[in-house]
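What follows is a structure written as structure tokens; I'll ask about it next.
Shown here: the complex without one of its protein chains, the others still in place.
A and B are the chain letters, set down in written order, and residue numbers restart from 1 in every chain.
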Amino acid sequence: MANVLPSPWRAWLTSRSPRSRRQAWLGQLYLGWLALLRNPLALLGLAIVLALVLAAAAAPLLASQDPLAQSLPDRLLPPGSPGHWLGTDEFGRDLWSRVVHGARVTLYIVLLVVVTAPVFGLAVGTAAGYFGGLVDVVLMRLTDVFLAFPRLILALAFVAALGPGIENAVLAIALTAWPPYARVARAETLTVVRSDYIAAAQLQGAGSLRIITGHVMPLCLSSVIVRITLDMAGIILVAAGLGFLGLGAQPPLPEWGLMISSGRKFLFDQWWVATVPGLAIFVVSLGFNLLGDGLRDVLDPRSAGR
Amino acid sequence: MDGTGKGGAMIEIAGLEVVFASRGDRVRAVDGIELAVAEREAFGLVGESGSGKSTVLRALCGLAPVSGGRATIAGLPPPRRRDPAFARRVQMVFQDPFSSLHPRHTIDRTLAEPLVIHRLGDRRERDRQVEAALTDVGLDPGFRFRYPHQLSGGQRQRVAVARALMLEPQVLLLDEPTSALDASVQAEVLNLLSRLRRERGLTFLMVSHDFAVIDHMCDRVAVMQGGRIVETLDHAALARRQVREDYTRRLLEASSAHAPLALQEEGGA
Partner (left out) sequence: MSALLEVEDLRVAFDTPAGVVEAVRGLSFTLGRERLGIVGESGSGKTMTGRAILRLVQPPGRVSARRLAFDGQELLTLPERRLRALRGRRLAMVMQDPKYSLNPVMSVGRQLTEGLRRRERLSRAEARRRALAMLEAVQIRDPERVYRAFPHELSGGMGQRVMIAMMLIPEPDLLIADEPTSALDVTVEAEVLKILDGLVRERGLGLIFISHDLPLVSRFCDRVLVMYAGRVVEELKAAELERARHPYTRGLLRCLPRVGGPRGDLATLTRDPAWAEQGAE
């Protein structure tokens, strides 16, 4: 599998003496990719995540019907019915189309959380670890306060205060999701901050901001990325949970949690209404988890390098 | 600009004390030492682990707390956190080349960073300087975009030396710069350091546990024990083994176990 690239490209990527920054960087990326290729489960995870992205991007093409179009004569059709291979819900909406469009909502939530919580956690954690002393105490106690609340409860409180809706759900999730990143980043920072290359950078007159962003953060990044992928399943579940409780996405938006919630009423007689979006959540969560495990093996600085 | 202090000394240390406090214990790592190193001199500190020799270096450049006394290099006190002026005068080479280079930065980035921090030159000028620096420490410019883990120990230490010289400092602090290297590589790095000192008129303050290395590199040597200097010797006195202290004598004897035997010239081989 590793030999799919034509050899001049491979030689360029694996060259021992790259001739430019970009070549060196792409070479490292290629080596990581090769390591990922050796882990079939991680590849399965990657395939699932790519499928999610693809489904979200091409939702109008993949969906057979309008996800919002109601058709009362066709309500609660079982899977395998003509024109509705996954069946329909209580308003006669096509479940396949709704699940595919729901991928968009899920991906939207995931992306919004990814660009907020880990970034904030990383900044807090590295600053606490690098400066130590009072800064460390204040930042980490604040982190502990957030960490002490059960996640869903805190998110519920935020949404209750801010009002229901997808953006507020994301904000609530982000506000409850950052503390673990801060912890990971701080632990990682403490292991590197005493090292000679940080001392060397200080002696060269580098300021704290440069050292934190240029020297410390790249070394924390791999643990944080791994943590993100492993966390993704939890984030999707909390988003679905909020949707289920009616505090996240609002009907008629095809959000998977919301879909399960509305299917609950028919769980015993029309099981597919809740099961289909449930399966979607399960598969996507599993995909992120598998990818996270694989990335841990590839990115962990302790296993790579030397 | 003349950076030396009043007495013409480049490095002046008077009554320096370093005390580390950890969990209620107070450890006096450096206990009142005095020394002056002239401009362009190479001065060595030799001693066993725990003698405080490395701590003196770290205190001089602000990496260890100065608890008492005074220390200046080129007239400058140890910097607190960030001191560009100090950085351009004084640089340090660390013991372990495996941990003194950032594992995720290319050699290029490592060498260019000091220039970027001090806003020296434009991009093209920096590129030229990085290549020149690599050549100067005996590395092929093809090493430029490699990562540290793709280099051998000796090559890494050459990169560390090149990085220390990017800002053209006057003083190099050398903390056991060859003790993690093989003997043959040690010879190469020591030769490199001697050559750079000659060419650039550098002042060296070097720390090592290896008496032979220190004596080979330095004009004068201070023997440290328990945070104090017990004796200061020059090269001629060492060659004649004119030492006063028993401790020094024991160190010399022990290190002679590692000294090479005279080789017989090759004949009829």
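In this text, contacts are C-beta pairs under 8 Å (C-beta built on N, C-alpha and C of every residue); 3 or more make two chains touch, one makes a residue touch a chain.
Keep in mind that this is a model prediction, so the values were computed, not measured.
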Neighbouring displayed chains - absent chain, whole complex: B
Touching the absent chain when the full complex is considered, from B:V19, B:V116 or B:A212: B:A212
Contact residue for the chain not shown (choose from B:A21, B:A85 or B:A254): B:A254
Absent-chain contact - pick from B:R82, B:H118 or B:H235: B:H235
Residue among B:E17, B:E34, B:E188 or B:E231 that touches the chain left out of view: B:E188
Residues in chain B touching the chain absent from view: 48-49, 153, 182-188, 190-191, 194-195, 209, 211-213, 215-216, 235, 238-241, 250-264, 266, 269
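Everything that follows uses one rule, which is that only the chains that are shown with their structure count from here on.
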In the complex, chain B residues that touch chain A: 61-63, 81-84, 86-88, 90-92, 94-96, 99-106, 108-109, 113-114, 117-118, 140, 142-147, 149-150, 160, 163, 167
Contact footprint of chain B on chain A as seen in their complex: 16-21, 23-24, 28, 195-197, 199-208, 210, 214-215, 218-219, 301, 305-306
